[in-house]
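Only a single protein chain was left out; the remaining protein chains are all shown in position.
Every chain is named by a letter (A, B and C) in the order it is written, and numbering of its residues begins at 1.
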Amino acid sequence: MPQINLLQAVNSALDTAMASDQRVICLGEDIGEFGGVFRATSKLQEKYGKQRCFNTPITEQGIVGFSIGLAAQGSVAVAEIQFADYIFPAFDQIVNEAAKFRYRSGDQFSCGGLTIRTPYGGGIAGGLYHSQSPEAYFCHTPGLKVVIPSTAYQAKGLLLASIRDPDPVIFFEPKAIYRAEVGEVPDQDYEIPLGIAEVVTRGTDVTLLGWGAQMHQLHRAAKMALEDGIQCEVIDLRTLLPWDLETIVASVNKTGRLIVSHEAPRTGGFAGEIAAAIQEECFLSLESPIIRVTGMDTPFPLVFEKEYLPDYLKVYEAIKQSVNF
Amino acid sequence: MPQINLLQAVNSALDTAMASDQRVICLGEDIGEFGGVFRATSKLQEKYGKQRCFNTPITEQGIVGFSIGLAAQGSVAVAEIQFADYIFPAFDQIVNEAAKFRYRSGDQFSCGGLTIRTPYGGGIAGGLYHSQSPEAYFCHTPGLKVVIPSTAYQAKGLLLASIRDPDPVIFFEPKAIYRAEVGEVPDQDYEIPLGIAEVVTRGTDVTLLGWGAQMHQLHRAAKMALEDGIQCEVIDLRTLLPWDLETIVASVNKTGRLIVSHEAPRTGGFAGEIAAAIQEECFLSLESPIIRVTGMDTPFPLVFEKEYLPDYLKVYEAIKQSVNF
Amino acid sequence: MTAKANVIGVPRFTEITDLTIPTLSILDAEGKLRKDAHEPLINKATAMKIYQDMAYIRILDERMVAAQRQGRLSFYLTCTGEEASVVGSIAGFKSHDMVMSQYREQAALRYRGFSSEQFMNQLLSNDLDFGKGRQMPIHYGSRELNYMTISSTLATQIPQAAGYAYGQKLSGKDACTICYFGEGAASEGDFHAGLNMAAVSNCPVVFVVRNNGYAISTPTSEQFSGDGIAPRGIGYGISSIRVDGNDILAVYAASVEARKLALEKNAPVIVETMSYRLGAHSTSDDPTNYRSSAEEDVWRKKDPILRMKNWMLDKGWWSDQQDHQLKAQYKKEILDALKSQEKRPSPSISELITDVYKTPPAHLQKQYKDLLSHIDKYPDHYLPNPNKVDHQTALTQFN
Partner (left out) sequence: MTAKANVIGVPRFTEITDLTIPTLSILDAEGKLRKDAHEPLINKATAMKIYQDMAYIRILDERMVAAQRQGRLSFYLTCTGEEASVVGSIAGFKSHDMVMSQYREQAALRYRGFSSEQFMNQLLSNDLDFGKGRQMPIHYGSRELNYMTISSTLATQIPQAAGYAYGQKLSGKDACTICYFGEGAASEGDFHAGLNMAAVSNCPVVFVVRNNGYAISTPTSEQFSGDGIAPRGIGYGISSIRVDGNDILAVYAASVEARKLALEKNAPVIVETMSYRLGAHSTSDDPTNYRSSAEEDVWRKKDPILRMKNWMLDKGWWSDQQDHQLKAQYKKEILDALKSQEKRPSPSISELITDVYKTPPAHLQKQYKDLLSHIDKYPDHYLPNPNKVDHQTALTQFN
């Protein structure tokens, strides 16, 4: 199997989706001839023509609104928002429209054919407006699905599943590891089912849960802990909404300890939801408080990004704290 | 002291703010001559003139953007969003601009003079788009303050404090009890400090925490529980961001049990944040899992709104569940 | 960039007065053909249908406002005064064209064939409501009639209509989208996004802007400083026309041409109908708070239904007796439908969690199960009268 990076895996998923279904249309700012500012849509216009892969004017609310209409009509719309930081002008279209489209019509109409792809996260010296991790906003929105891959293999399989999913999906791509994350990815078509977490490393002492670029910090911290004799069970949530409660509950019932990590600010972040649900489900199994290792409650800073971000050292310290509680 | 309702208290706060500070300007859809669709701005245009109280075109992103500029210039902008359901077109201006304005400029510029008022919540047969409780979205946004009153007295005191607070505030008004909630409200100017919860009823067995219209369900449930001999401590959070962790921790350390209730959908709602933080702080004091009594994870429905909403009976059942764990 | 660029050597600003949008007007106030005006091709059957649907909606609106006052439904909103803007435009389209409307266009839905029972089912949130009782009254939708379910959030349908039309174009069918909205909604960012995208991606969509003087209490003078909405179209490079919205023939003629243009050029078109919202904004509103009855009277005299009736009488296509009979029949039909459909039960409680997703995920199923067992504990408290929205709780001010 060829070794490709996460960005190429995204491109391959889009290519596969467009080749296998005429109805798939890609749109977004600079995604046409140029192939997108990260090159995720590279060569797609050349291959599938300007009608199926095109530049839009700079209007995120327009891109999403247009894509909802397109999906409602029967097309399969794959919209790119250039940076997750710029998804907010489309917030109303996503939260009030896409998420409620099927429900409000009594299933007469749906925009399930909609997928919104967007690069998210820090670690690239992007400061306030090229670093945000806004997943929690969307996880509070019934009707949406939220998906975040952490490897090249996942990126292709989850994106194909998202594009073909009958509900609207927000697909966040961890841009910090677009190129760094390389792995074997089949040329062929394959899907990874949504809604199912992946237990990446089995362990007995403490459960580490995360998604996207943060998985790498978790793995690294788990390795450090192993040298101390602590066996971490590392779980990649992959789909945040709806999320795989069952797998996490099973793990925490085994380990008795849980650490959840994300880059987004702590207050109101999705780790809060997970902690709340797990203390409810696993109250009697928990041997120490669930710990959240997250970004700080500030806008995303530039010079102190390294200090701001929840890295493997912070996760490692949390592991020790959890085990030594 | 005169008895007035919550809506009149809002009006009185605006009147007081405008009378005491020339720089206060009210703007929003239909808030001028008409006085707003709920009449919260009644008579203000007549009293203070069209320049200080005016109708805007229908553009929530414009209203908030304009108000940010106004506040940055040195005015005190009080913007109304007609329904909280319609705040989403302004999401980018609120989350990317207002919340980050001071930080990104290194305190050279700020829009602290901004307050956004908006009626929120269910219980009025409003269906999907006249019932939402979007507070959690804003609570995940560092730089904002989020305030929700539950009584007429609070409404005036908190709104005056919000208008004069040096940071941007989102002020959610519980429209279901705009008229039903009546109480003694001073004619004079007074402020209730932000960031401090109110312990409304002292109790020893279980802590009930909520805000806005939901407080009434909590009080009613507490009364039912009292007949069973269960003494609830009822706390009104009032300010959701930044929230008064200390008061809640003290209460839970005493009662050992916590129930948090809000109308918004459960997943990603603000009860999750509270539960996560409290299990962290009070792990050894907790005698049963923290319970969330919330709206369901669907868009807000019309005919089954009563079934959907977290009412006093659901809270009462949760109390029994918590105590009998 | 098709406009010829000419050059000046001294600063001169281009002003609103440099662009004049004429108004298409065919029938005069009495329903006679204006001189210099061309009567559009319209056959008797179409004219009859248009007239009857306008008359129907006027009666439906009157009855439903009365029913709302009686507490039989929680909310209503009339099309009164704007019937010609709506029926005249929809009549220029084909039944396979998609309609994406704001909320004041029930007359278009009627034109497509929505029955009195179907109106009632939605208004009363009963078990036959296509929307399963989830949305407030007047949020109609019909897959069968290609009428997109209405959303309360203003202007969101505008970029969606562009996308829908783009999909229609790609699918190669001879179909387009007609998208309605008010002059107030045209202030939203989504208006700008939708019109610009429609123009630049060559979408066959006709935007019908109902410029009716008010957005709730806000007069157009506080909504914009420009000359209405049509001139904005020129800025996007969109062919635009303004019509007397109370003149059924003008609206119809413009709409027929607009559809042709949209499909021939694969391009958006704007039709701005100049009219007046004769009634309150909705049953929650009282216009005496913000406008004079003198102003209303001026417009009441321009009633589009009466004007068309006079034209029909002149043509010999209609008689006063027919008119009388028709209205009596509609009244009965509507009241019968109200009576029969309000007896129907609510949708099933199980619909509380369907359609959030195609398939209810585990957490929703669990929430539903928990709800059912809770209801079991208090059987008298919930679902006591399951076919009624609790109208007492509905606020009076509510838009």
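We take it that a residue touches a chain if its C-beta (ideal position, glycine included) is under 8 Å from a C-beta of that chain, and two chains touch if they have at least 3 such contacts.
The structure displayed is predicted, hence computed values, not measured ones.
Q: Please identify which of the visible chains the hidden chain touches across the whole complex.
A: Among the chains that are shown, those touched by the missing chain are A, B, C.
Q: Any idea which of C:Asp36, C:Glu264 or C:Asp297 touches the chain not displayed?
A: C:Asp36
Q: Taking the entire complex into account, which one of C:Gly71, C:Gly113, C:Gly226 or C:Pro345 touches the absent chain?
A: Within the whole complex, the residue contacting the unshown chain is C:Gly226.
Q: Pick out which of B:Thr56, B:Ser251, B:Gln279 or B:Thr294 touches the chain that's been left out of the picture.
A: Going through B:Thr56, B:Ser251, B:Gln279 or B:Thr294 one by one, B:Thr56 is the residue touching the chain not shown.
Q: By the contact criterion defined above, which parts of chain B meet the unshown chain? Give residue numbers in ascending order.
A: The missing chain touches chain B at positions 25, 51-52, 54, 56-57, 59, 61-75, 77, 89, 92-93, 96-97, 100, 102-110, 112, 142-143, 145, 166-167, 195, 242, 245-246.
Q: Even though one chain is hidden, which residues of chain A still touch it in the full complex?
A: So the residues of chain A touching the unseen chain are 29-30, 32-35, 37-39, 54-62, 82, 85-86, 88-89, 123-130, 175-176, 178-179, 266-267, 296-299, 301-308, 313-314, 317.
Q: Name every residue on chain C in touch with the hidden partner chain.
A: For chain C, the residues touching the absent chain are 1-26, 34-38, 187-193, 196, 199-200, 220-228, 230-241, 253-254, 257-258, 261, 269.
In this section, only the chains that are shown with their structure count from here on.
Q: Greatest Cα-centroid separation from chain C: which chain?
A: Using the mean of the C-alpha atoms as each chain's centre, the farthest one from chain C is A.
Q: Between chain B and chain C, what is the gap in Å from one C-alpha centre to the other?
A: The answer is 35 Å.
Q: Between chain A and chain B, what is the separation of their C-alpha centroids in Å?
A: 30
Q: Roughly how many whole angstrom separate the Cα centroids of chain A and chain C?
A: A distance of 39 Å separates the two centres.
Q: In chain C, what residues contact two or more other chains?
A: 134-135, 139, 151, 153, 189-190, 351, 356, 363-364
Q: Can you list the chain A residues in contact with two or more other chains?
A: Correct list: 61, 89, 92, 96, 100, 103-104, 142-143.
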